[in-house]
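Attaching a single structure in structure tokens format; questions to follow.
Every protein chain but one is kept in place in this view of the complex.
Residue numbering begins at 1 within each chain, and the chains themselves are lettered A and B in the order written.
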Amino acid sequence: MSENEVRKNVPFLSVKDLVVEYKSDGQIVHAVNGVSLSLEKGKTLGLVGETGAGKTTIAKSILRILPDVGAKIAKGSISLDGKDVLNLPENEMRKIRGNVVSMIFQDPMTALNPVQKIGDQIAEVIRLHSDEYTDFEKRAKEMLEIVGIPAERYSEYPHQFSGGMKQRVIIAIALACNPTLLLADEPTTALDVTIQAQVMDLIVDLQKKYETALLLITHDMGVVATVCDDVAVIYAGNIVEYGTKEQIFDHPTHPYTIGLFGAIPDMNEDEIWLHPIEGLPPDPTNLPQGCAFSPRCKYAADECRKEPISVYKTPDGHDCRCCRINEISTQED
Amino acid sequence: MRNTMINNLTKSNKKHKKQSELQRVIKQLKKNKIAMLGLYILIVEIILAALAPYISRYGYAEMDLTACFATPSFKHFFGCDDMGRDIFSRVLYGGRYSISIGIIAVLIAVVVGICIGAVAGYFGGQVDNIFMRILDVVQAIPGMLLMIVISAVLGPGFMNTIIALSVSTIPGMARMLRAQMMKERDSEYIEAAKSINCSQFSIIFQHLLPNCISPLIVQATMGVAQTITLAAGLSFIGLGVQPPLPEWGAMLSAARSYIRQSPHLVIFPGLAIAVTVLALNLLGDGLRDALDPKLKN
Partner (left out) sequence: MTPVIEVKNLKKYFSTPHGMLHAVDDVTFSIEEGKTLGVVGESGCGKSTLGRTIIHLHESTAGQIFLEGRDITRVKGKELKQAREKMQIIFQDPYSSLDSRKTIESTIREPLKVSGKYSKSEIESKTLELMNMVGIDERLRVSYPHELDGGRRQRVGIARALALNPKFVVCDEPVSALDVSIQAQALNLLKKLQMEKGFAYMFVTHDMSVVRHISDDICVMYLGQVVEKCPAKELFKMPLHPYTKALLSAIPSVDIHHPNKREILKGELTSPINPKPGCRFAARCPHATENCSQPQVQEEVSKGHFVTCCRIHEL
């Protein structure tokens, strides 16, 4: 095989066995415990999980913007377009941030500088990260138009914008340098439903247009169903189920995924009681032995509580980190 | 059934008796070595000041004219001043005055400041307006000038110095609490308290105050330091504690003409002030961190 062919088979973003730990109060927080995922150009991967499952930490590791104090990437590798991100010198990393990879943060209210014109904030990013554009102001205005804000509003300040508009500005900033990878961390959670639909549509349109790879972090199964190609369900810092959207939604196999779907109030059926997953997510400083979900899992057996669980293939060919998938599927039927 | 429940309750009370707020703060503070250093220095100073008569071999006003300007030696640890008084004794006794002036003046300011700030901050509107304009008037006069005026009117002396110092510290305290109160009073837990019929008194003093007081405690700790220097300043210009009482500022003031030939007259009381102020500031910084329940590290 020639080197070119090898490159072709390597996905644009690939994360392997990533382990991230935080030190807090003398204890070690196991935020991410061996996550592997990959993403092609133009595709969307949904990272679904609850608060504290480690979703944001994964995104921040890819950008290498974890807090200097306390956070540590203990193991694993991240490769981006063939480059080993974790071993790049800081000045090269700076070229990647904003230019090749950019990130949309959850809260549009705090992500903009309140005393700087929004247009200048966009132009600033272009000036710092791009060699492609020389007229920063022109490009900034262009970006405003792309996200649906009239260019005349270039010299207004963030407080003159509503939440949805601010999120559009943030999207404009994130996309200003035509990144090849966009990390979107709950980009619509802080917005209202009707605005959420507008913003999500905008992100997807732009993604399709520029062939951007999108890593979408969310806890909303509905959003995943509408936009993603692939889905990774994450629990206590580990991917428990990973496959295409169809595989996950049609044949959820891991007990946690099944529980997650069951907990959402069904829009088409009337039931008096919902089916919550009993119990609470585990304490990340003190993860249970074996499967982290076993204390809440109704299918758990002794074998779940001993060794770390490896990944099994389900009948339809997606990955599931559960040693009892065969037993579960017979029980479910 | 109920009895067993209550039995269980007392049992679990013992078993799970968690730390109270105070214990938590102390535990947090203990982790901060620098703050603890400040606290230890202060404790040692207070003990020394309290035990001054037992520690020092001379009275603070005892003159030994043969020992004028004596340099530090085993007989006089810190040497003697222009009238042959033992500086070590005077610094020890001086601690009694300086530290107690600082603490009492700040205590008065905190109590009055809490009352004004809490009422103004919680009720807002006209009430707030009236209190704040009065404080504006007080604050319009430069602090040092105000203290000089009060001391001059009331006459110098220990109590009057305290009054002068506390009056000029009140507005700062009151404003700080008022700002905190205004920030907190629209929180949901206050709405919750209202909805379960808590009286205004209990909302202010049981819910709001505990949540607003930490910056005030920090400010007060550092305020003691500031007040000690201000008191020294007042004494320095002759309006504070009167000789022969050995307040540190007064000692500095008296010694300033001899600074060239006998610097130890100035160095030791000056050092006492500096160390105390430093200790208080270190402690204040540590308290700020320890008092925040959300700040774990």
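The definition used in the following text is that a contact is a pair of C-beta atoms (placed from the backbone, for glycine too) under 8 Å apart; a residue touches a chain by one contact, two chains touch by 3 or more.
Treat the numbers as computed from the prediction; the structure is a model and nothing was measured.
The missing chain, though absent from the display, is touched by one residue of A:L206, A:M221 or A:C320; that residue is A:M221.
When you scan A:S162, A:N286 or A:S329 for touch with the missing chain, the hit is A:S162. For subunit A, the residues in touch with the chain missing from this view are 50-51, 162-165, 192-198, 200-201, 219-223, 225-226, 245-246, 249-250, 259-261, 263-267, 270-278, 280-281. Contact between subunit B and the absent chain runs through residues 2, 5-6, 8-9, 12-13, 15-18, 21, 187-189, 191-199, 202, 207, 210-211, 293-294.
By our rule, only the chains that are shown with their structure count from here on.
One inter-chain figure worth recording: subunit A and subunit B are separated by 51 Å, centre to centre, where each centre is the mean of the chain's CA atoms.
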